[in-house]
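Following: one structure in structure tokens, then a few remarks.
What you see is part of a larger complex, with each chain still in position.
A and B label the chains in the order they appear, each numbered from 1.
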Amino acid sequence: MTTLSASESAELNHLLDTRQPNYGLPRQFYHDEMLYQAEMEAIWRQDWLFAGHSCQIPQPGDYFLYEVEGDSIIIVRGDDGKVNAFYNVCRHRGSVICQEPQGSVRRFICPYHQWTYDRNGRLLLQRGMQEGLDKSQLGLHAAQAREVEGMIFISLASEPVNFDPVEAVIGPEARPQGLARGRVAKIMDFEVESNWKLVWENNRECYHCNVNHPQYIKANFDHYNVDDTIPRVAERLKAVTTRLEFKLTTLGMSVRDEAGLTEFPDPDHGIWYAANRTPLVEGYVSETMDGRQVAPLMGDYKDPDVGTLRIRSLPNFWIHASCDHSVAVRLTPHGIARTSIRMIWLVDSKAEEGRDYDLEKLLPFWLLTAEQDWQICANQQRGVSSRAYTPGPLSTYKEYNLDRFLRWYIQEMKAYFAP
Amino acid sequence: MTTLSASESAELNHLLDTRQPNYGLPRQFYHDEMLYQAEMEAIWRQDWLFAGHSCQIPQPGDYFLYEVEGDSIIIVRGDDGKVNAFYNVCRHRGSVICQEPQGSVRRFICPYHQWTYDRNGRLLLQRGMQEGLDKSQLGLHAAQAREVEGMIFISLASEPVNFDPVEAVIGPEARPQGLARGRVAKIMDFEVESNWKLVWENNRECYHCNVNHPQYIKANFDHYNVDDTIPRVAERLKAVTTRLEFKLTTLGMSVRDEAGLTEFPDPDHGIWYAANRTPLVEGYVSETMDGRQVAPLMGDYKDPDVGTLRIRSLPNFWIHASCDHSVAVRLTPHGIARTSIRMIWLVDSKAEEGRDYDLEKLLPFWLLTAEQDWQICANQQRGVSSRAYTPGPLSTYKEYNLDRFLRWYIQEMKAYFAP
């Protein structure tokens, strides 16, 4: 099943055993090329990956490309309105077919010899070829694709894990946000000189927020952990939660009321996806610089006071959504020490730039927060690449989710490479 | 003989067996670093390589450099008028000697400690060295060099295959063109993100011409293959061939009269070089945008109506020559996924730029065609690098030469690495 040799597999299993509970990962996990290939195989070519939003391809024939570890994947809306994923590789001589990163096609026509496929990947024409070739065997190679409430996930696995629980858990939580009825306000791409796991480790704790994210902590409560939530803050948190709960009940939505970041992932129960709603601080109705609404209400919302919706799925996706906009983050490894990161801001489809919203007010909150984190991750990559780096202890108060992430990671790898 | 380990050699032989007849090559052939090293050893460091034209170095001491896979080769005209090839490496401390890509020298003087060699590579001076060193053992390391009708070929092999048949076959065919009496009108260098074999595969079929090369197909017939040559075209082709044959007979030249590209190479008989003449379409006397002559007649030609001369030799050379100019293409691998390509336009030595020819009229036909092909090859490289790429069937009507090329390649590799 694996492409690792027996000795590489043994070496890998040994390495996976070197992580101590409640400590970071050893250096090789951020440095070793063989480990990286193993991750690509066990995680990135197996798991479900967020690719983009439904509203990027509203009509049949609309497509965008997603480049994952050397593979170009075409995400296209088929004639039946369902989303398909195909490898961007002609079945004749292997040329890429779509050269533009996004567009709209009636048919896929390879630019080399004009082999022509329909929007469901079936080979229609191969002019110049001899008789006797079986067109039905020469359709585009497909990947798995699923669409849930405006979010598109793909998997490169031939038999990926069951996606239905994701739909069951994330779907109802996401529905009121109306992402499927959104429109792209901005897409930004970053190349961060950091291993993808460090980006997650950064995302899974707010221990670093106080000093590094001055704007983020003005809007949120989750940097208050159990150990440092003073009574006054606990009372505030309880009050805003109770108030929000009361309001949301009418909309069939629930809200979380604990201190710190929501526990995620749950390696003990194989949970790699989650969604929940949390209150914002008093006076804030959106994750913006001053807390004010900056675009029309999205989805089913009638009132801006809905806290924030947060969805995440491993290994490559999280999104924060306020009443008026959402910001998705998509990770893609690009070598052991580099991660390509795409951020997508959505607003309601009826919103018009200039009239209903302004990028100068929409972007800064998350753009600043993200750029602060990308810098942190690059600093950490430089340090953990040193031979002198040794994994340090994690804070049981503030880095419990980081520990959960590392346990999830180790378990995924071990399960795949079990001897 | 080979530098591959036993297990690498076994792996390589297994890989060579994976190609199915009439299908493309599997992914590793365009992706695997070990395969690339094996190709360098079995083909590029063994076979005869086109280096450049005689008219680039008309006088003794004139030289140009050719960089082949990390080796800089000095191609120099010796005192006896013969072309020599030397490694551009001083025998003292290994410095490169010639730093300029072309020039003229009386002697080769190493810039480091001024060891001095004559134009036949013999060590003349080594001031500062002790007595007792044998100068005759310290001449420049030589490569093989042969000159045929204005074309210079080299081989890095110590005992290369016999070159005489090339001279016998190509020589007479090329002679009337007078390449040796040409002059360089333009040299252009390209770095194409594509494996060298893909460049050949592209060159060996005109299945892609109709859509990709609008200017090429206006001048030529070879995109009409057996399967799509309608009676009207067949009649035209027969008429132009007959007419041209009649004229050329007086010059001792012959012309080919079949549809499609000339069959080449011939792996069953070990033929890796070829030359032939083909008619242009009616009204065209040169491969130019409008078919008109753009420079004075070359060589022995008295009349522009001589069709086109085409010469090719594996693994790195082809040339198209019209009555008034020639365009040579030289390939050099630069890693598994990159090829350095040089194009050289020649005109008659007596032609003067501005007076007798104009680059704006001389270059576009082949420059456009080439750039179209380089883009195609880069697209294909991106696709065949995908894990989802699987070799597709080849058109027996239009890709017979591509199949011949792949068979030649597999045979060359197998012969060299035979267990």
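One rule holds in what follows: a contact is a pair of C-beta atoms (placed from the backbone, for glycine too) under 8 Å apart; a residue touches a chain by one contact, two chains touch by 3 or more.
Treat the numbers as computed from the prediction; the structure is a model and nothing was measured.
Of the identical protein chains in this complex, 2 are displayed in place, while the full assembly in this structure file contains 3 copies of the same sequence.
We adopt the following convention: only the chains that are shown with their structure count from here on.
If you lay the C-alpha trace of chain A over that of chain B, the rotation comes to 120 degrees, to the nearest 5.
Taking each chain's centre as the average of its CA atoms, chain A and chain B sit 49 Å apart. Remark: chain B residues 24, 201, 207-208, 211-212, 225, 227-228, 376, 379-380, 382-393, 395-398 touch chain A in the complex. Interface residues of chain A facing chain B in the complex, by the touch rule stated above, are 45, 70-72, 87-97, 99, 111-114, 128-130, 133, 138, 141.
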